[in-house]
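What you see is the complex with one protein chain gone and the rest in place.
Our next item is chain A:
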Amino acid sequence: MPKDSGIGASSKRREDVRFLTGTGNYTDDINIYGQLHVHFLRADVAHAVLNGVDTSAAEGMPGVQRIFTGADFEAVGSIPCGWLITDRHGDPMQEPRHPVLAHGKIRHVGEPICAVVADTLAQARDAAEAIVLDYDALPAVIDMKDAIGADAPKVHDDLTGNLCYDWGFVEENRQAVDDAIKGAAHVTTLELVNNRLIANPMEPRVAVGEYNRADDFHTLHTTSQNPHVIRLLMGAFVLGIPEHKLRVVAPDVGGGFGTKIFHYQEEAFVTFAAKALNRPVKWTSTRSEAFMSDAHGRDHVTKIELALDAENNFVAVRTETYANMGAYLSTFASCTPTWLHGTLMAGNYKTPHIYVNVKAVFTNTVPVDAYRGAGRPEATFQLERVIDMAAHELGVDPIALRRQNFITEFPYATPVAVEYDTGDYHATMDKLIDIADFAGFDARRAESEAKGKLRGLGVNCYIEACGIAPSNLVGQLGARAGLYDAATVRVNATGSISVMVGAHSHGQGHETSFPQVISEMIGIPEDQIDIVHGDTSKIPFGMGTYGSRSLAVCGSAMVRAAEKVINKAKKIAAHLMEASEGDIELKDGRFSVAGTDKSVAWGDVTLAAYVPHNYPLTDIEPGLEETAFYDPANFTYPSGAYSCEVELDPETGHVKIERFCAADDFGNIINPMIVSGQVHGGIAQGIGQAMMEGCAYDSDGQLLSASYMDYAMPRAGDVPFYTVDHSCQTPCTHNPLGVKGCGEAGAIGSPPSLVNAVLDAINSGPGKKVAHINMPLTPSRVWAAMQ
């Protein structure tokens, strides 16, 4: 019988009511009395020397308050990168200055050059058209391998070249891996592209800056997944504003998927300009601007080699990856292709020798950073594709080959520096085979073939490391921040509770799922508990939401804070009932004395805490409010097995996705409905990557896919119903709820099975055999590969 509240219940989302009635409060819904509007004049060339900017004609146009250029920001800090990578030789990565507005040089299409602040947005746009830019175009570097050639134009003149770093992991393993590959019975080699994507949350970015001169106090309202991170980065590194004079508010946020983690120039600009003009300043991105200013994702070119012994055991994996950084280092750009990618190259398999090389490259393109999965989809895709390819080369069943090499004993220390605490990869594979009806596949294939179509079935496994992250570990790896999280449980006098959390909900449903945990712990109804998030003036210093960390890290902080509250409440209850504290039990919202019929209600105790007339004041303080910071001991390692079944029209190359099934192990689950929804959305983004999404630049650096008419996002007719299951549960061993992250799994786990399925369909036919097709598998690419 499903529960109707607390942990494990599919509680309906309370936040839905405001979203369904148009009463949400997104950043663009915020309008402050006296506000001005800014329009950014952005580069329409990819690479140029910027000789000068003539704003004189624009300055006199109606409504214009001021036009800012790069010169106004010379004394302002660089937009920082949050992670220092040390290369194979022990040297730090090359880290260029990232200005708020371009100064002296233009480095990508879309880079902001001038900011026109006017009374209305239309006036600002009109005036921007009267600005004259004096620039000399330079040859652009777009292709990564070209960019690190000897004669390539330099994106940053003050760096030694376009190579940001050449990272080896684990460098000490390099020789052993080379030796294992030399001695292997079989080596499968695959070169592939992990296509460049654009995250495209449906809400474009927005920033509103405010300044109160009397208090010298700044407020930034912004579309962020992590307001404290923005306060830290912008305050400390860019504008030099102390924390107590800067408030960052991220209200309702319309999706993030990673691209709203990062600190962007526009946030710094509106905060700076609000003080300079002593008026609120608002910026709302158009979708066109979003395409050329939101950090892009993925964009890896990889060669992977999988070596097997004569019994088909994996003996070594060696990879060489080129990772595009774009023109500047975005906040987490440097760690995505390294620590979030290299550490996952063991996958679900007991491969003893692994070496990962990553060359990060500057190009004249928009900065590239974390997008849903961030490094882990890239790792999973190459590994699961090369395993499928090896199975075909060896003539063995791809599932059997995987099963033979599964890790089965936990904890398991991989050769790439992580320790999996728990998992059961056979269980999720067994579940997948059941829910996807593999037994009926041959009959379905025969039906397709009778219609002149081809049918394919693709499978893959995945593991990922999320719940980011142990601070002492990431500190050793170059992170410039801790990655704990924090929660304050504030119990009110009448027993209702407000929980202030560092995590930020922008679609994940925290306002519903977090109270389920507190409700379970205390035994009071969920509707007595509210979650407060997204405002640095209200919440403790938490690091926000990304890397599938909210429940595993911030939820754990909330549990620890609630435990402190309960312990104190038991002391109060013991006093009220004149009993020993050790005999007090809390169940269903009542404290009782074990072995007696004495009890007091939760509300009696909370009232006593705030009206302490009969209260042990000499022993404990009045009030009932506790804060906890939680720093995880390890990552969490969700895992699973996914399958895709496609029907392919060999005449056109069109692929129809007939079934997509996912068997995941997320450990314990708080709200199954929300978890399923997260997986659905992740799968759809994986379908997007595998089948249709592709960010395209021409050789001059013009962004060709810069609108929804050119960048193909999955629409309702492009996807099937999904079958998802999360009944295989090996609880995380190191956090109090036994939970693993679920937010990114769908996007990490789905692309390989889609590609594997299409190749299976093609190779089941009478025509040419195809070993690999690079994503996205558009009809033209599929058809061309078959010819």
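The rule we apply is simple: contacts are C-beta pairs under 8 Å (C-beta built on N, C-alpha and C of every residue); 3 or more make two chains touch, one makes a residue touch a chain; residues count from 1.
Here, contacts and distances are computed from a predicted model.
According to UniProt, the chain absent from the figure is "Carbon-monoxide dehydrogenase small subunit", selected among "Carbon-monoxide dehydrogenase small subunit", "TRAP transporter large permease protein", "Tryptophan synthase alpha chain" or "non-specific protein-tyrosine kinase". Shown as candidates are A:355, A:666 or A:722; the residue that touches the absent chain is A:722.
Remark: the omitted chain is touched by one listed residue; of A:555, A:677, A:701 or A:741 this is A:677. Within the whole complex, the absent chain has one touching residue among A:135, A:257 or A:666, and that is A:257. Touching the missing chain, out of A:5, A:78, A:189 or A:288, is residue A:288. Contact residues of chain A toward the unshown chain are 12-13, 15-24, 26, 28-29, 31, 122, 200-204, 252-255, 257, 284, 286-288, 506-509, 659, 673-674, 676-677, 680-685, 687, 707-709, 713-717, 719-725, 746.
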